[in-house]
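All protein chains but one are shown in place.
Moving on, here comes chain A:
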Amino acid sequence: MARKAIGALALITVAGLALAGCSGGGGGAGDADNTIDGEVKGDIKVMTWRTDLIADGTFDKYAEEFTAKYPDVNVTFEGITDYAGEMQTRMSTTNYGDVLGIPTISPDQYDQFLEPLGKTADFEDTYRFLPASSYEGTQYGVAFGGNANGVVYNKKVFEEAGVTEVPKTEDEWLAALELIKDNTDAIPLYTNYKDGWPLTQSFGNLGVVTDDPDAPITMAENKAPWTEGTDVYAIDSLLYDSVAAGLTEEDPLTTNWEQSKVDLATGKIAAMTLGSWAISQMQAAAEDNGASADDIGYMAFPATVDGKQLAVVGGDYNLAVSKHSEAKAAAWAWIKWVVEESGYTEAQGMISPVLSKPLPDNLAGFTDAGVELMEINPAPAGKESLLADTANDSQIDLYGPLYRQKLVDIARGAADGDKDSYFAELNERWGAAVDQLAG
């Protein structure tokens, strides 16, 4: 009997030790000298979603240039293909690199994971795109680059179809797509339904339909945002009406993102609603496949307010310093260097987060067409995460593909209901969440 007890005890001890091994760790992160203003030295690991730039050596070149300036720093990179998904899990550990792009955590949680970089007010003279990573007047990150939102399209297909002017309203949009369908072999609008995330891109246009720089808060406080005249109504209607009119790919369940780039570049697809970051990828696809980069055009979301067209510009992932970093000063130095001096945004055709830098060439078409760029205002204090919380509570994934896939399903007759009934359902769910959260 005693022997059995000893055995059992040994077993529990072993298990306990194994479990204890999981917690603990850390050390050095709480050091008083370890601040972002400290001495720039140590090892930093940079987490990145741009695995392609690791593979082609661009980041190694950056690291070389950076260490030429700060010789006491050693930079390593960790590329993650499913960055958004994997980083969310990584955030529950203390090991998520020294420099990271802020994954989707809500602003009121920033101080649990990220090192504060200073007062937002002190950044406003130098940087764009600050609201996304600011909470209660404190800045936690700086955008790596910025994008405009709109529609990437193939100019040649539009010309061939006889569309002379880029559409500026939804009616013009549908008419143009109809012409493409009738006069060419191209798929007028490609949804990329199967891959999902491209469906979410048009949500970036929130604000352009009503010229409302506070659109996210307006939506978070509206009990029925899917009502004619709002931003989200126009954005989702454009998708619904295009699909319902048969102007999208035949079988959305078998779409393929990588292939779609080639197809757009070679004129098999006429348009996709994507951020301006996509332009350089489409141009590259065009040149790799015997077409011209000049065929790729970019237009604003087809909506006009008071006679003018608008395009939202916003930051890509925001770079931040991990609270658990052991070389915070070096991490912060890297962020400032990579954003201001590396030439990343110029090479990628993105908008630099540094105010003094010019807009990229690929948005020249925007300026010619008289499109005005707008930035979304920071959310008022205490409401930074209101839109995200309402989306989560109502289970309407504004930042994900699920509810839009359902929208496409209804539009193509593969699910019950119609536009009105689905928008009514969305309003009901959203309204219930607004009642709870916005009061």
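Heads up, the rule we're going with is that a residue touches a chain if its C-beta (ideal position, glycine included) is under 8 Å from a C-beta of that chain, and two chains touch if they have at least 3 such contacts; residues count from 1.
Heads up, the rule we're going with is that contacts and distances are computed from a predicted model.
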Missing subunit (named according to UniProt) among the choices "Sugar ABC transporter permease", "Cytochrome bc complex cytochrome b subunit", "NADH-quinone oxidoreductase subunit F" or "Protein-arginine kinase": "Sugar ABC transporter permease"
Given A:Met91, A:Ala132 or A:Leu387, the one touching the chain that is not displayed: A:Met91
Residue, one of A:Asn183, A:Gln395 or A:Gln436, that touches the chain absent here: A:Gln395
Of A:Pro107, A:Pro225 or A:Pro252, the one touching the omitted chain in the full complex: A:Pro252
Options A:Asn95, A:Gln109 or A:Ser421, residue touching the unrepresented chain: A:Gln109
Residues from chain A at the interface with the omitted partner, ascending: 3, 7, 10-11, 14-15, 18-19, 85, 88-89, 91-92, 104-106, 109, 112-113, 193-194, 196, 250-254, 391-392, 395, 397, 400-402, 405, 409, 414-415
